[in-house]
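The other protein chains are all here in position, but one chain of the complex has been omitted.
Lettered A, B and C in written order, each chain numbered from 1.
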Amino acid sequence: MNKYRILIAGGDMRQIYCAKRLSQEFETKLIGFDRDSLPDEFELPFADISSPKKYDCAVLPVPPLDDKGNIYTPCSSETLTLQALQGLLTEKPVIFAGKANEKLKKAFPNAIISDYLLSEELNIKNAVPTAEGAVQLALEELPVTLNGLKVLVVGMGRIGTALVRILQGFGADISAAVHSPRGAAKARLYGVKAVPTKRLGNNYGLVFNTAPKLIFDRSTLEKFDDRTLFIDLASKPGGIDFEAALNLGLKVIWALGLPGKTAPVTSGEIIAETISSMLAERSDDIE
Amino acid sequence: MNKYRILIAGGDMRQIYCAKRLSQEFETKLIGFDRDSLPDEFELPFADISSPKKYDCAVLPVPPLDDKGNIYTPCSSETLTLQALQGLLTEKPVIFAGKANEKLKKAFPNAIISDYLLSEELNIKNAVPTAEGAVQLALEELPVTLNGLKVLVVGMGRIGTALVRILQGFGADISAAVHSPRGAAKARLYGVKAVPTKRLGNNYGLVFNTAPKLIFDRSTLEKFDDRTLFIDLASKPGGIDFEAALNLGLKVIWALGLPGKTAPVTSGEIIAETISSMLAERSDDIE
Amino acid sequence: MNKYRILIAGGDMRQIYCAKRLSQEFETKLIGFDRDSLPDEFELPFADISSPKKYDCAVLPVPPLDDKGNIYTPCSSETLTLQALQGLLTEKPVIFAGKANEKLKKAFPNAIISDYLLSEELNIKNAVPTAEGAVQLALEELPVTLNGLKVLVVGMGRIGTALVRILQGFGADISAAVHSPRGAAKARLYGVKAVPTKRLGNNYGLVFNTAPKLIFDRSTLEKFDDRTLFIDLASKPGGIDFEAALNLGLKVIWALGLPGKTAPVTSGEIIAETISSMLAERSDDIE
Partner (left out) sequence: MNKYRILIAGGDMRQIYCAKRLSQEFETKLIGFDRDSLPDEFELPFADISSPKKYDCAVLPVPPLDDKGNIYTPCSSETLTLQALQGLLTEKPVIFAGKANEKLKKAFPNAIISDYLLSEELNIKNAVPTAEGAVQLALEELPVTLNGLKVLVVGMGRIGTALVRILQGFGADISAAVHSPRGAAKARLYGVKAVPTKRLGNNYGLVFNTAPKLIFDRSTLEKFDDRTLFIDLASKPGGIDFEAALNLGLKVIWALGLPGKTAPVTSGEIIAETISSMLAERSDDIE
């Protein structure tokens, strides 16, 4: 098996916890963090820039680059340029990055670049911390209990079903918005009521949207008022018409950056586990 | 909208409850049942064979035909031939049947024949009664409580996840057999432990198989003894090597005919709902 | 610590599993069972009647004596008299029995007789297997799924709350019958709807009674018909007027002998654990 030497380059706390988990399995070094941004108990050594020994694997954050085209290093007071990074890597490195872009690919034309955000393993694993983060937001915003609250969940994919499991523990009164008899059957499978999308009305205290397509257009939003809290978990453009909601004075939270914000340790560990699986697959391919 | 006249022809109690539910929406008549096989409270009229009015929709059971090629009528002392049925239907009828076969298609060359067992709606809806029936079997067979019992669920599809939800309510100690990091992530999503298929061993009191492919071959079965109860829910050939299990003296239940046996009312209603959806789609297409 | 020598005298399969568990901790022998009534894998030795060594602890079944005043030995073709038992025990033995009666006390005037059925530990532990047995009965009797079924639970004690936990896993639509705002608050705590006892009506597919007092008198039963299945789990006289229910043609199951019938292994182990705790307390008292 090919044992990689891994360089964690930039990012927020997630990347530090990712580094910690990867260091259980691989030689792992850091760059792009100020020493005092690390938690006390950490003993991950920083990469020795002057050493001639190169890294054959780099892990970049989400997003990998900042506005100026340098590595995104929010936990560092210094700049880490693409050039500096090139000097630390082997000729044909494996690079992991979240939302890998063209600039990155140009800078490392010989590298094998993998976007870990596209990994199904990561997306399945992220469903639970995302759902927990969304429930945390709801608990923080609502002056009532989730117990007994009428909650609508839009989208019965991974995040939707993870939400349902948690909300059932709270004893919420959960409905799922559905399009078809098939969707209604699926809702029944998860133990929640099914409401046809067309018949949505203003009787929910809380609405979680997890569907990427626009469900809450202006005409649907007009049926609601500010007694409903909307939490949109879908990636942009999301399922709620931003401007219409704003104009109508509705309460909407665009829950971006979950679970990185609410559960950075778990989030970093999930990135590490995903990268570990991806490297194991690569090794299997080579054998 | 096209309002169908429906003839329920043969089958067991499920078809009677299917008829009852369809009669809420359509003109529905019965044939192929003895009058005393119906529950007392039923008032579904039998089809008048002498009437010149034909039915444009027929619902046949699972399977539609018996060994001799007549309609399968276990609740009737009389024979219902294909010819007799032809005489009751219009020229281009819609026929619903479970496991529709060639003989049926030949007998009704102009009919639109739909196999409701292939409907995704039916399969999703059947997952819950199938899982309940399987849990009933386990409760009947086991001299210990499900609470605290080590249970292995093989296959995290619809039936597998429905089983997990029920078993969690019992407080069972549930593991899922998984093949990949992706499967392990999915198990975590459902709140159960993940065990790689290769590392399965003899420490489960109960194993539910829902995967259609052979997981428990002889070499895997040899790791178990008669302290484990196996319940195989997968359609034939199923996930457990029948002969090997028999030779090894293992306790295996092939749970066939669920949920028809354990929940005939729910089962019949699901067939009715599915047929109703299928007819609604047909009408939509025509419009 | 005083190490007891225990004699398991008579009873059904529960006592055999009780013996097996106690033998992990104490020297344990059997009497009052035919050898071929034991499961194959058992290696519990029978008591040697001719040995002069006496037992200082005896475990009798529920009930301890049969109609003729001998030890209740349904798994034996021979009679075990009280006299024979006396000859096997020390002068001041500790005797455990379910429903210990006067006859027993007279036969062993110097013994310390404890009724394990009165132990709170046993009653708490029995709640789960009793609830599982009751759910098994419901699954066997009902032609519909518990999922989505309107279920009424009467009594929010141990068995009632154990039932609620299981039924929630099935996705049943659960209500609790309550007497007071305090009862209603408690129902909310368990995540179920509260229905005042006075407003009970005929819209439940399933009713579990766990309350020992008469809730379903004739006038309440008259509001129901045979579409509701009643399962009474309360010890006699129970919560349902037997004769009235019979006259009204209602479907009622008196679920007696749970969990001994549905989960004999768990049931026997619970008796063993309870006796072990009681013996440990006795030893603590002596020290």
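Going forward, a residue touches a chain if its C-beta (ideal position, glycine included) is under 8 Å from a C-beta of that chain, and two chains touch if they have at least 3 such contacts.
The model shown is predicted, which means the values in this text are computed figures rather than measured ones.
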{"item": "Selected from C:165, C:251 or C:282 as touching the chain missing from the view", "value": "C:165"}
{"item": "Residue of A:169, A:196, A:237 or A:257 touching the missing chain in the full complex", "value": "A:169"}
{"item": "Contact residue for the chain not shown (choose from A:145, A:202 or A:283)", "value": "A:145"}
{"item": "Subunit C residues that touch the omitted chain in the full complex", "value": "120-121, 124-125, 127-128, 158, 161-162, 165, 181-182, 185-186, 188-191, 273-274, 277"}
{"item": "Contact set of subunit A toward the excluded chain (per top definition)", "value": "13, 17, 128-129, 132-133, 135-136, 139-140, 142-147, 165-171, 259, 262-266"}
{"item": "Interface with the undisplayed chain - residues on subunit B", "value": "147-148, 168, 171, 188, 191"}
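As a convention for this text, only the chains that are shown with their structure count from here on.
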{"item": "Centroid distance [mean C-alpha coordinates] between subunit C and subunit B, Å", "value": "36"}
{"item": "Whole-Å gap between the CA centroids of subunit A and subunit C", "value": "51"}
{"item": "Separation of subunit A from subunit B, taking each centre as the mean of its C-alpha atoms, in whole Å", "value": "39"}
{"item": "Junction residues of subunit C, two or more chains touched", "value": "147, 168, 171"}
